[in-house]
Every structure is written in structure tokens, then in C-alpha cells.
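Every protein chain of the complex appears in place save one, which is left out.
Letters A, B and C mark the chains as written, and numbering starts fresh at 1 in each.
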Amino acid sequence: MGDWFEQNGALLGLALLDGIASAALIFMVAVGLNLVFGVLRVLNVAHGSLFAIGAYAAASIGLFFTSAGLPAWASLPALLLAAMIVGLVLGPLIERLLLRRIYSEEPVLQLLVTFALFMILEDAQKLVWGVQPVSFSAPVSLMGTVDVPFGADVIPYNTYQVILLPAIAVATLIGLALFLRRTLTGRVILAVTTDREAATAMGIDARKVYLLTFTFGAMLAALGGALSTPTASLVPGIGASTIVLSFAVVATAGLGQIEGAALTALMIGIGRSIAVTFQPELEVVVPYLIMVAVLLVRPQGLFGVVETRRV
Amino acid sequence: MPSSFQPTRRQALAAGFGSVLLPSALSAQAPAQRPSEIKIGVTTFLSGAPSVFGVPGRNAAEMLAEEINQSGGINGVPVRLFFVDEAPGIDHLVGEFRRLVQNERVDVMLASISSGSCLACTPLGEELRKVTLLWDCGTQRIFEERNYRYAFRTQANATPEILAPLLYLLKTKPDFRTIAVLNQDYAWGRDSWEIWKTAMDALKPGVRVVAELFPRFGATDFSAEVTRLLALRPDVILSTSWGGELDTFIRQAAERRLFERSTFVLPLAESSLERVGRSLPAGHIVGSRGDHWHQHPRPANPQALQRFVENYRRRYNAYPIYPTYHMAQAFSALRAAYAKAIAANGGNWPSDAQLAAAFPGLEFESPTSRMRIREDGQGLEPQLIGTTVHNDRFPFAVMDNMVVFPPEMVTTPAGQNSVNWLKTLTAEMVNRVPDPIRAG
Amino acid sequence: MTQPRIELLLALLGAAAMVLAAMATPWLKFVLTLALAKGIAVLGIMLLLRAGQVSFGHALYVALGAYTVAFLAPSMPDAALLLVAAALGTTVAGLLIGLFVSRYREIFFGMLNLALSMVFYSMLEKFYHYTRGTDGIRVPSLTVAGVPLDRVSYEWTIFGMALVLALGFGVFARVYLASPLGQALSAIKTRETRLDFMGVSSRNVLLSAYVLSALMAGCAGALIAMTSRHVTPLLAYWTASGELVFIAILGGAGGVLGPFLGAAAYELVRVYAAATVADMWQMILGAVLLLVILFARGGIWGLLSSRLQRGRVA
């Protein structure tokens, strides 16, 4: 064991670095989904579409900024701007027009409404952005690389990926935690998450909370997409693969648990990059294995609370 | 049944009773009337990641059909296209294939981008006795595992498409000792690596494979893989990836200077060149699944190539990429086959069987060269491989030092299994590689 | 007439209509065989929906049934035997996996099923040398109970098999749902703790439905493999599971006819959408689903049965 670490310790270090970078993105997408699920109890399949639309919008706005001759640093706020616009436009639209009509229905209907929406948005994306890969990598080029020593060698990493993304994720996590626990709106959201009936009985306007939370979740999804734009080429179908991973994160984390989402994202991100380094064939099943293992030990998810029904 | 379904149902009823009474075996051989239009079914990806190829393929088909119809059709008969999306899966595809053949009564099917689709459609076309042209899929298994009377391929297959870049590498940079592979985790990624590895072991034994990475199909981040490759420093990195994944891989590798440490061999990168722009540095090896290249150094018919490229660019605002050339080859082959079959039939319109009989040995023009379909149904297509270079004419990397491999050299001989044939290759083969041509 | 009688009558009428349609249009026979197969799988989904549980992973069993056929066909090329093998295989798999997932409810139940089906999907791609990855496996031509058939009679035979299985499973589901076991399913949905305080293991009640649903999905997969004659990992992808749930809601979870109505409607809408706008079929299907949920919550069966009821009252 000691020998193994001596030989592979440096590789493990690199894998950790990659894992943290990818965990940051996973977290950004999954936390929004988990927040929405915690409050609305709707597992939003269209979260994946919002991710994709956020990504495409970021590329469009970024490219527009570039062609308008704005300085290179403007590419970073372009990402944020895209996420805001997508979240603020689509979030309320979806909540008002669709979800609001089915809160009283069975959960499976709510799930399928978002599934239908996902199917519609999947083709709508194609109408707007076509099928050719779209990319906008200015922020990555702008920030350059950092060299990480590796034995006698150095490994260049994108500053954007190993520093900016984790920083944004940590800021989001802390910001969210503070918002939920220290502000009135946040506490109201938390109250609805923990006990919907009691919260409504206490006179909280659930509809307002739903609208707010969903819009916020949509913004987080779009932000996740926007932040992945600089490193990835966007093609039809990215929403589908993103959402299935986020599902795994939500179930593993525990419903509505933002710290759970962060820990799960870290486990998945690092698990996958370690797999790539030492056993690449396992990489793709890592999230699911983690989920099954966690639920075996903790059936309510990592940070989930056991819901006891009062008898 | 919804009432909006009416038109199809009416046609279906009319056509359907006919086929119940007349087994399709009979109708295939019956002397045919000259039809009012030639119906062509085209299966291609219209959604999902592979629509990166599928939609340009459809675009080319629509453009070509229009051109054919403007010039009076095929032997005076206009063509009409029916498209099928491959993305929903085999059961949908096979159902649509049947609908087009049995209900819409198409005259010919152009099948599939995905190898899985081809492997499902080809035997079905044979059962329904309908001419099926494999216009783009890569799998070499089709004609090596079975004989078909109605299926033909109007392009090469995975074996020449992978063997050619390997030979090019051995000719231009013969001194590599280590290699790593990063392919998409699906049949093409696995098959192409098996072909490369088998051929490499025969042509240059002793090369060490330091990493075999098969990230999930549709992956959007290769950071961990790039880290691994940076740490391993292989002499050569092979990737047969394509589409968004290849674009992402190239960008991430470029930003982290992986191109400075290893020579890349990217057999499908022609289709990404325009999109990745100058991210792809000079000095790396690029192929195009054939001899498709808008700057082909020695096209058989320079005017035809230029016309094709310019028309496509005018219409779709992008340079044509290999699936569009593949589509052009299928149309050209179809046109030539009709001419040949009509001639053989004393000027009368051919039946399905007569049309099928025209394909073995058929010669036809591609936008860049003259092609032939072998007796076993396999198309013989040259392979063009080059090294990237940056110049002032294009805002993206283009090919230089191009080698055009004659198809007979790199294609598995008829009746042989590719993997077995590759094992018999020897280092002497590299000496027969034609000399590179400098870009004009 | 009593409700079950009307249902049976409608089922027989529907079956007759399908046979006529298949006779009239050969390609429709293929589509309808697939619709019947998917209807069988959806029937299983509906059993779980009775218990308030949504599986987002039953494509696993469809794919398992289909790959069982594809793997065994070269050594055992008989449709009847292969169907039995697929049924056995998926039942055993359903029991093993069911023992694990029947402990979980709601999102955890749904997501664990999803996770397991995605692991299976990945395995089908990873074990390339056995499964041929995304290329998939071709199913050779099969005999039926030892009799070799030409293409047209083979297609009819599989269509007939699908029809008989659909009727059989439909009748069984009707009987099962009326039995204490079936009734206990909706008891899980409304008041699971009470079941435990009555001495009934709700987990085992759910398990029984789960194993049945796996069996049904497995038979569906076998039929799909024998019809399309080519299996690929896409059968196990999560969107394929979503499609099954989609059909369940489209058809209406009320009666046992719902799944088959839903499956037929789904396939026909998809074919029609694909024929009109080949690249927008997804949007059309999504819009249909949305309309059904928002304006016809009982699905097609709900519309139909309310129409019937009104007819009887009038």
C-alpha cells in the first residue's frame, strides 16, 4: 500500500485536481435541481434543457460581445448575463404556465409534464442553434494556464477550470447556505422544504415561494450550462446526459440538501477522475455505483432526513 | 386512429392490398413501368449528437435532388426524398424503413450514418428486395460477414479509413515508440482502435500502448483524460472521435499544450477543421473518411468539385464536410446505376432486381475522383490524409503534404476478413505509399 | 354489462381492429406488433403506478429480454423457446433487483431503477466483445415451435404471439388487480404504514408487482427483438424508460386497456410525426403528452370510459 502511494501519489494529486474542477460544474447543475425538488417536490427533467439553453445562450451572447468589439474580459460577465436572462425568462414562464396547474396532481404527472417540456425544448434548441457544435472558449484562453509540478515535469491546467470554477461553486454553496439560513426569504424556503403543510398553515404563500425557487433553480441550471460553455462544444443532446447525472446527485445527496449536493458532486467528480487515471472503463458507472452504495447505507440519501409519518 | 392520419391510411390501404395479393418476391421481378418519380428514402441523424453529420448529409441530399430535378431528373424522371431520423432507435428506424418500402413504395433506400442502423437495415432491405445503398456508415462487417444482392456501399469502410492514416504516420513520422488512444466509447471507437492496433502490430511491431481511453459517448469534458495524456507524454495520440467531442478534445488539448508534447492522428478531423479554427495547431495528421477535401490537390474533375463546394457554401454557409461528399457519391452511383440498368434492359425502366444487378462493377464519379463498386458490393474509395498547416487564405487549419491512397492498396480484398488481412501486412507496405503532394 | 365485461369486449374489438389494420397494411403490422409489445411493458409500469411508484428504469428489463433473445438465438433459434428464456431471465433479474429496490419509495425508487438501468446500458456498451457495443446484435431468422417460416408468415406469427400475450397479460392483470394482492398495491400508495400494522409486508406486496412488471417488460423486450430483429443498447437508455411511463400516462392508468391504447397511439403519433416532420417528432410527442396531462388527465382510456359511462347514463 505504501509503495503504491509512493508510485501513484502524484497521479492521485492530479486526479484530485481534475475531480474538483469537474465536481464544481456537477454541483452547479445539481444544486438547482435539488433546491427545486426540495421545495416544489417536482423532479424537473427540463432542468437539463435549461442547462443546455443556458450554455447555448452564453455562447451566443459571448460571440456577440466579441463581434461587437468588447474587450476580452467582457466574456466572463457574458456568461453570467446569459444565465440571468435564461433563468428570469424561462423560469417564471414554465412555473406559471405549466407547473402551477399540476401541483395538486400525482407526482408522476408533474414529472411527466417536465419530461414533455424537455422533449419540446430539445427540438426547440435545434431550431434556434442548429445541430453543428457551437463553442465559445474566450474565457479559458483569457485566463491562461497554471503549471502544476508533477515529478520533474509540469502539467498545465486551465486556470478557468481549476481555480475559477471551484471558486464560483464554493461561493455559490456559501451564498446559498447563508441565504437560506440568514434571510427571511431563505428561511421561508427552508420551512417549505422541511414541512410543506406546516409552512402553509403558518400563512406562508407557497405559490410565491414556488415561483421564486423555480426561477432561482432555472438560473442555477442556466449558470451551470453557461459555465460549461467555455470548455465544451455544445451539441444537441447535452441536456439529456446532464440531467441523468443530476438525478443521481439529487437521490444520493438527500432531497433538498445543498451540502449533500456539494459532497455528492465532489465524490462523483473525484471518483470519475480517479477512475480515468487508474481504471478508465469504470468511469461511466462511478456516479451510479456511488448512489447505490450511499443508498444501501443511508436509504434517505447522504444528508436526507428520515420522513416519519405521524401515526 | 386519428383522422389526421387519413391520407397515409388511404394510400396505405390502396398499396397494402396490392402487396398482400402479390408477394413482394413477384413484384420485385415484375417488369416495371417508367414511374412518375423516383422515390428515395434516406435514413440519417436529424437529432442528437450525430446530427452533426446527419443534417449536412440531408442538406446535401436536398441540394443534389434539386439540382437533379432542375436538370430533368434521372433519365427524365424527377426524384423525391423521404427522410427518416435514426436517433429514436432501431425499432423506430426499422419500422420507418418498412413504411417507406411497403407503403410509400420508395425505389431505393440510402441507409444510415450509424453502423448499428446499417447492420439492421441491410438485411431488411435484402428481405424486402429493395436496393439499399449504404451511404455513410463505417462498419466493415457488413460485406465481410454475409453476401447481399440488394445492398451496396458507395463509399469505403473503417479499414481503409484507419489504415491510411496509419500508413501516413509510418511514412512521415516513423520514429514513434509510444502511443495512446482516446476514442468515443461506442462501436466505431472500439472498432477503429482494433483495426489500428492490429495493423500497427503488423507494420511496426513493438510500439507501446500507454493508455487506452474510451470516455462515454457524448462526454463534454476531457480534462482528466488530457491530464493523463500530459503526464504520460506518448509520442502519438490517436483519436477517431468526431463532432462536438472532437472539437472539445482539440480545444482542451490545445489550451493545455498537449499538442506540443505529442503528435495527434485524427482520422475524422476534416469535419471539424472549420469549426475549431486555429485551435488545431500545425503539424498534426488529419483524415476525412475518403478523399474529400475542398482543397483536394488533384481532383478528377476540378470544375465539378468547385461547383459542389461553392453551391453548398452558398446554400448552407459552411464548407461541405465528408458526409455531404458521401451523399453526393450515393446520388452519383444511383444515377449511373439507372443509366446502366436501363441500357441493359433495352431502354426500358428496370425492376428492383434489374437495378440491383447494375451495381456490381459499377463506375461513377464522386466530386473528387472516379469510384467503383466491387463485385461484393463494397465501394472502392481513395483515402486522402494530410498534415495540418496554417495559412492566410483560411481562418482554420488546412491540409498540406497530402497523400491520396489508391483504394486497392488500403481496402481489404473481397472475401477476406479485415482483421485477418491486416495481420498479414508487412513493413514493406510503407514503401508503396505514394509521395505526398504539396498544397497548391 | 359490468365494467370488466365491457373491457373484455373492447379488448376483443381492439384486437380485431388491429388484425384488420395489419392485414390491410403490411408495415402497420410491424408498428402494431411493437405497440403491443410496449403495451405489455407498460402494463407492468401501470402495476407499479398503482402503488404510487414510478420506475424510471424498466427499459433495463426490456433490454434484458431483447438481449436474451439476441444472445441465445444462434444456439436456440426458436421464437417460442426464446420467449420462455427471456421471461425466465427477466423474472429472476426482477426478483434479485426487486429485493433491493422494493425497500425504497418515490424518488429513491425511481432513481435507483434509473441508476441500475444506466449501469446495464453502460455494460452493454463496455463489454464490446460480447455485445458488439452500439452496433448491436442481429437476431437471425427464427423458427416458431420448430416450424421454419417465410418472412410474411413469420411476421404474422410474431404479431399473433404479441396479441395473445397482450390479451393474456391483460386478463391476468385484471384478475391480479382485483385480488387482495393487487388491492394492497393501491393501499401502499395511500397508507403504507397501515399495511404493516395489519401484518402485511408492504415490501413484499410491491416486490410481487415488481417481479410481474419485470416479467412483462422482459416479454416485451423479447417481442421487440424478434420483430425488429436487431438489438442495441439504446433499448436500455433512460429515455426508453421515460417513454414507457409516458405511454402509461398517455393511455391512462385506470384500466388494463390503457397501456395498449397508449402504446398504439404513441407509435402512430410518432410515425405520423416522423413522416410529416422527420426532425421534429420529439417536439410533437412532447406537445401531445403535455396536452393529455393538462386537459385529459385520465389519458385515452379516461376519455373513452367517461364517454361510455355517459352513454350508459343517457
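Assume a contact is a pair of C-beta atoms (placed from the backbone, for glycine too) under 8 Å apart; a residue touches a chain by one contact, two chains touch by 3 or more.
We take it that contacts and distances are computed from a predicted model.
Enquirer: Among "NADH-quinone oxidoreductase subunit A", "Periplasmic dipeptide transport protein", "ABC transporter ATP-binding protein" or "Formate dehydrogenase iron-sulfur subunit", find the name that the UniProt record gives to the complex chain excluded from display.
Expert: Options "NADH-quinone oxidoreductase subunit A", "Periplasmic dipeptide transport protein", "ABC transporter ATP-binding protein" or "Formate dehydrogenase iron-sulfur subunit" narrow down to "ABC transporter ATP-binding protein" for the missing chain.
Enquirer: With respect to the chain omitted from the figure, which of C:G89, C:G182, C:G221 or C:G302 is a touching residue?
Expert: From the options C:G89, C:G182, C:G221 or C:G302, the contact with the absent chain belongs to C:G182.
Enquirer: Just name the one of C:V200, C:V277, C:L294 or C:L308 that touches the chain not displayed here.
Expert: If we include the chain that is not displayed, C:V200 is the one touching it.
Enquirer: Counting contacts across the full complex, list the positions on chain C that touch the omitted chain.
Expert: For chain C, the residues touching the absent chain are 175-176, 178-184, 186-187, 189-191, 193-201, 205, 208.
Convention: only the chains that are shown with their structure count from here on.
Enquirer: Centre to centre, by mean C-alpha position, how many angstrom separate chain B and chain C?
Expert: 36
Enquirer: Could you please state the distance in Å, as a whole number, between where the Cα atoms of chain A are centred and where those of chain C are centred?
Expert: That gives a centre separation of 33 Å.
Enquirer: Provide the list of chain A residues touching at least two other chains, using ranges where the numbers run on.
Expert: Residues 122-123, 126, 281, 284.
Enquirer: Can you list every residue of chain C that touches 2 or more other chains, as numbers and ranges?
Expert: 122, 126, 279, 282
Enquirer: Which part of chain B faces chain A closely enough to touch in the complex?
Expert: That would be residues 47-49, 51-52, 54-55, 185, 211-216, 218, 220-221, 223-225, 227-228, 230-231, 233, 243-245, 247-248, 251-252, 255-257, 272, 275, 279, 318 of chain B.
Enquirer: If we count contacts the way the header does, which residues on chain C are in touch with chain A in the complex?
Expert: Touch residues, chain C against chain A: 49, 52, 54, 56, 103-104, 106-108, 110-112, 114-116, 118-119, 122-123, 126, 193, 238-239, 242, 245-246, 249, 279-280, 282-283, 285-287, 289-290, 293-294, 297.
Enquirer: Can you list the chain A residues touching chain C in their complex?
Expert: The touching residues are 37, 43, 45, 98, 101-102, 105-109, 111-113, 115-120, 122-124, 126, 240, 244, 247-248, 250-251, 255, 281, 284-285, 287-289, 291-292, 295, 299-301, 309, 311.
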